[in-house]
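Below is one structure, written out as structure tokens; comments come after it.
Every protein chain but one is kept in place in this view of the complex.
Letters are used for the chains, namely A and B, taken in the order the chains are written, and counting of residues starts over at 1 for each.
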Amino acid sequence: MWHTCDLTLKPHPRGFHLITREVVAALPELSTLRVGLLHVFIRHTSASLTLSENASPEVRRDFERYFNHAVPERWREYEHTLEGDDDMPAHIKAALLGPSLTLPILGGRLHLGTWQGIYLCEHRDRGGARTLTLTLQGEQEVRTASSPK
Amino acid sequence: MWHTCDLTLKPHPRGFHLITREVVAALPELSTLRVGLLHVFIRHTSASLTLSENASPEVRRDFERYFNHAVPERWREYEHTLEGDDDMPAHIKAALLGPSLTLPILGGRLHLGTWQGIYLCEHRDRGGARTLTLTLQGEQEVRTASSPK
Partner (left out) sequence: MWHTCDLTLKPHPRGFHLITREVVAALPELSTLRVGLLHVFIRHTSASLTLSENASPEVRRDFERYFNHAVPERWREYEHTLEGDDDMPAHIKAALLGPSLTLPILGGRLHLGTWQGIYLCEHRDRGGARTLTLTLQGEQEVRTASSPK
């Protein structure tokens, strides 16, 4: 079974944001899969996706501070400066974190660890609405004639 | 064909560890696939997976030294410090390296380069036993009636 759809997220401020709930809500088909994989892909080069701690907003703020420190703006070595101080660092941060996640599915649900949540990593000051492509594949539950309706 | 199982690894000390053998040993089904993909996923946010040089223990020690340098402990900007000095750096290292690997399968075996091995990257001082979710999918060998038994 294959299913795909695009999901456009509302604009998020620069920083790291939990979006697990939005992603799952966009995929009612997920519940029919006995086993499978969900591929979440961001169609942009200045925002990215990662999986991390889903409980503390402090963790997400520390991510933002760390990446601003590790990939500074206005570094004198940048050649590509035309699109703003936040543009070239955004491309590098996005490459470090990656444009996609592949997540296991078991018994009709994402099979994540207790503390794992999907982060949208918005690296631009005004990145606007970001679009994800969600691709679901797997094996569906076998429903026998005697299954309860 | 789809197959999935969870594999709990024994506790590893902080550092980078080769686990290719354990992963393959947990998947006898792999040998039946003509072509396919293996998805290896770690169900934690303070340990990660990567693929790198499988011969020299020096390389794995250099990885540990590099990441300790690049993502320092006790950085004055961290806000999330409640769970120990090694916790917030562990989340960041895990995001940089990533929570999963997708590996090609050909002729019943992982189709990796000669020097590629799967690393468990343990970023905590006492991370304990870590659980992986292994997902195998692909096309099985066609066995004809005339195949040798």
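Note that in this section a residue touches a chain if its C-beta (ideal position, glycine included) is under 8 Å from a C-beta of that chain, and two chains touch if they have at least 3 such contacts.
Because the structure is predicted, anything quoted here is derived from the model rather than measured.
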Full-complex contact with the absent chain, from B:Leu7, B:Val24 or B:Val59: B:Val59
Given B:Val23, B:Ile42, B:Leu96 or B:Leu120, the one touching the chain that is not displayed: B:Leu96
Chain not shown, touching residues in subunit B: 35-37, 50-53, 56, 58-59, 61-63, 65-66, 69-70, 96-98, 101-104, 106, 111-113, 115-116, 137-139
Subunit A residues that touch the omitted chain in the full complex: 2-4, 39, 41-45, 70-71, 75, 77-80, 88, 91-92, 94-96, 98-100, 102, 131, 133, 135, 137
